[in-house]
Structures are given as structure tokens and as C-alpha cells.
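What follows is a short report on a single structure.
Only one protein chain is missing; all other protein chains are in place.
Take a look at chain A:
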Amino acid sequence: MAAGPAPPPGRPRAQMPHLRKMERVVVSMQDPDQGVKMRSQRLLVTVIPHAVTGGDVVQWLTQKFCISEEEARHLGAVLVQHGYIYPLRDPRSLVLRPDETPYRFQTPYFWTSTLWPAAELDYAIYLAKKNIRKQGTLVDYEKECYDRLHTKINHAWDLVLMQAREQLRAAKQRRKGDRLVIACQEQTYWLVNRPPPGAPSVLEQSPGRGSCAASRVHMTKRADFYKQEIEYCRRALGRTRVKSSVCLEAYLSFCGQRGPHDPLVSGCLPSNPWISDDDAYWVMNAPTVVAPTKLRVERWGFSFRELLEDPVGRAHFMDFLGKEFSGENLSFWEACEELRYGAQAQVPTLVDAVYQQFLAPGAARWVNIDSRTMERTLEGLRQPHRYILDDAQLHIYMLMKKDSYPRFLKSDMYKGLLAEAGIPLETKKRVFPFSRRPRHSSPSPALLPTPVEPTAAGGPGGGDGVA
């Protein structure tokens, strides 16, 4: 597919900050004291000054940024791809060879950000020059472009040819070395701005970003935009903030607690399926498994949210509440979740169902909410919307979190689950490491039958143990 829409003219540096940074790097590479070692390069019979070798470029980058050689080679390659450094010997391929291959720094005139976007007229003149100078040196795609441009700007073709001849004539008056260098510079510029088909265009942008500049200007000029900002600032000034030290300590304890549970940090038992090709880990940790692993049961103790998010944990908690005769709390909470995330059309029905089951005086599973919240909720039920039960839901959630949940963690039930839960054994390393285990496919969740009626006591989203 062809490249996206042409980038808008003007302010390329602002829209592509990486160009400015690359330019800074390239400028510091040319510093006489701290930069890359410059030497004169002999090419056939001419001597080109201020050349550098690929190897020196890589070494300089390694030292300057304290990075590995692999990264330095990558960074160097990127600089060459963008045309900031060009090869002298094989000017067609913008590749960095980390050896004695000679390179030179592109003149700022031809920098991607200076002469941008590339003009069609200039490209036509460039191709015309190539065509005139040596008949038939235009490569296939260049020939196509040349013909296309000829049709497109036919009216200006005389100008194109004239300019081409003028430039060639002026070039003849220069020294051979300069001529060679300028030809290389120009060629690099056009390789970057009009890449051959198949080569990635480094200047390609996502569509729509071009509109940023315009819309930004448009939106900031309006008075209500500022009014909104002022209102936001006033509100923000009044908010309570927490000291940094407290917040940052929280990260430490969170990361420390979760570290052993993070497969990418601490590995996972029996093995990481992606590495061993064995899906045992997923089988053992399926959403509704009979015997949850020890790590999983431990996680239920980290926070109430963790417990509720795990279908197995939630089921055990429901059992526990049942023993304490407060199971209706969790059911009520689940019903409220269903309302909040349910379809808009279902709202009145669901609200009514919840009211009948949990809130009406004498309801079968009446929940104990404080009178003020109950009053507010009942008042709001006259005009039901999806957030009408938020207050009541929060009240019950907090009740469970502060009261039932801590008791659950101290209960024999939980302690028993923790003791029963096993730690899987690490998969034995394969004897023949090069033979691949067959990768088992699993049934797509889209194949599982969806439940017919979403009950108030159903799981999240009305599904049941979705794989």
C-alpha cells in the first residue's frame, strides 16, 4: 500500500522531535575534539576529506551513551537510514557497516527537517539530471516516477530540463571530489524522501497527526477552553494530596508483595507456557479449577478486589458468607455490577428486579443498608438510571471489605484452602531440547454456550467461568 497522506508543510521539527535529537547527535559527532575521528578517504582517484568509518561511528556511540555495541550499531543504522550519515562507496544502500566502510555526514541543507516535505519539482529535476548525465542509469522505479512526473507537471517540463542542464553545467565547474560528494548527498536525500518500493519509508507518519497542529490552534483560542481550564484548576487546588514518600512506599510494598506472582519477574511453575510450549500452567490456573494453586489462594489475601475477581475465590467467599447468613450482600453487589455494566435497554428491568429482591420491605434477600442511603436510593428509584444503586453498592462493598473479608481470611475455611493448595513441580527439562512439544489448541471462548438468562447471582458480565 502506498504511504499515508503527505505530511503538512512547515514545522516538521515540532511534529517529529526525534529529528531534532538526531541532528544534535550528528552535530556532536562532528565536533573536532570530542567527535568521531575524521580522515580523508581515497575513492578511486579522488580524495574525499572528512570521512569516517562505520566502525568508528559505532565505537563513538558506544562510548558516548554507555550502551552495548549492539545498541550502538542499531542507533548508527537508524542515523544512516534517516540520511544523516551516508556511505561513500555504495550510496544506494543506506546501511551502516561497522567496519572500515567510509561514511560522511550529510550537509544540513539536505537534512530531513530542513528541506521538508520534498518537492515534486525538485525530484523531477534530480531524475532529469540523472537521465541526462548518463542515459539509462535510472533504476526501474525511478523510470516510473520520471514518467509519472513528466505527465503530471508537463506544463513545467521545460523548466525542469533547463534547471537540470544548468545544475549539471555548474557541477562540471567543480572539483571532482566535490562533485562526487554533492552527488552522494543528493542521492541520499532522495533515497530517504522517495524510497524505492519495498524499502520502509522512515518519514511515514500515522494519518491524522498532521491535523494536530491545526486543531490545536483552533481549540486553544476559544474562551470556554480557558474557562474549563480555570474551573479545573480551582477544583484541583482544593483537593487533598498525599505526601510523595507515602505514595512511593506503597509501590515498593505492592511490587514486593506481587513479585513472586509475576511470571516475567520470578518465573512460574510448572513452566511458562510460551517458553516450554506446555500449557499445564494454564490448565492448573483455569478460572474455575477445583484445586487452586498456593500462589493463587495467597493472592486472595492481598486485597478484597483480588478475591472477588477470581471466580474460585469469589465462590468460596460466597460459601463463607452463607455460613454467616450474609450471602445476600455479595449477591446484591453482583446484581449492582450487572446493572452498571449492562445494556442500556435492560436498566429499568434490572433496577426493578434488584429492588424486588433486595431492597423492598420484606424482600426475600433484604440487604442491611443504613437508613440515609436507603432513603436516597429509594428516592432515586423513581427515575432509574444505571448509577442509581451506586451509593447502596458502595455501602455494601465497604461492609464486606471491612467486616466479612477480614473474618474470611482468619477463618478455618481459608486457612484450610491455603494448606490444601499445592505448589506445582517444575517441568523436567526436555531431554532433546530441539524437539518441540505439540502445542495444544484450546476451545475458543466464542464457542462456549452463553448462559440463557443473566441471574442476579451470576458472575461478571453474566458469563460463567469463561475460559
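The criterion applied here is as follows: a contact is a pair of C-beta atoms (placed from the backbone, for glycine too) under 8 Å apart; a residue touches a chain by one contact, two chains touch by 3 or more; residues count from 1.
Note that contacts and distances are computed from a predicted model.
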Record-based protein name (UniProt) of the chain missing from this complex, from "Globin domain-containing protein", "WDR63 protein", "Guanine nucleotide-binding protein subunit beta-5" or "Aspartate aminotransferase": "Guanine nucleotide-binding protein subunit beta-5"
Absent-chain contact - pick from A:W116, A:Y281, A:F358 or A:Y414: A:Y281
Selected residue (touches chain absent from view) among A:V95, A:I230 or A:I423: A:I230
Given A:A170, A:L248 or A:A364, the one touching the chain that is not displayed: A:L248
Listed residues A:P49, A:P108, A:P196 or A:G259, member touching the removed chain: A:G259
Residues from chain A at the interface with the omitted partner, ascending: 1, 4, 16-18, 21-22, 25, 61, 65, 67-68, 70-71, 74-75, 78, 200, 206-209, 211-212, 215-216, 219-221, 223, 225-230, 232-234, 236-237, 239, 241-252, 254-259, 261-265, 268, 272-275, 279, 281-282, 285, 304-305, 337-338, 340-345, 386-387, 390, 394, 397, 401, 439-442, 444-448, 450, 460-463, 466-467
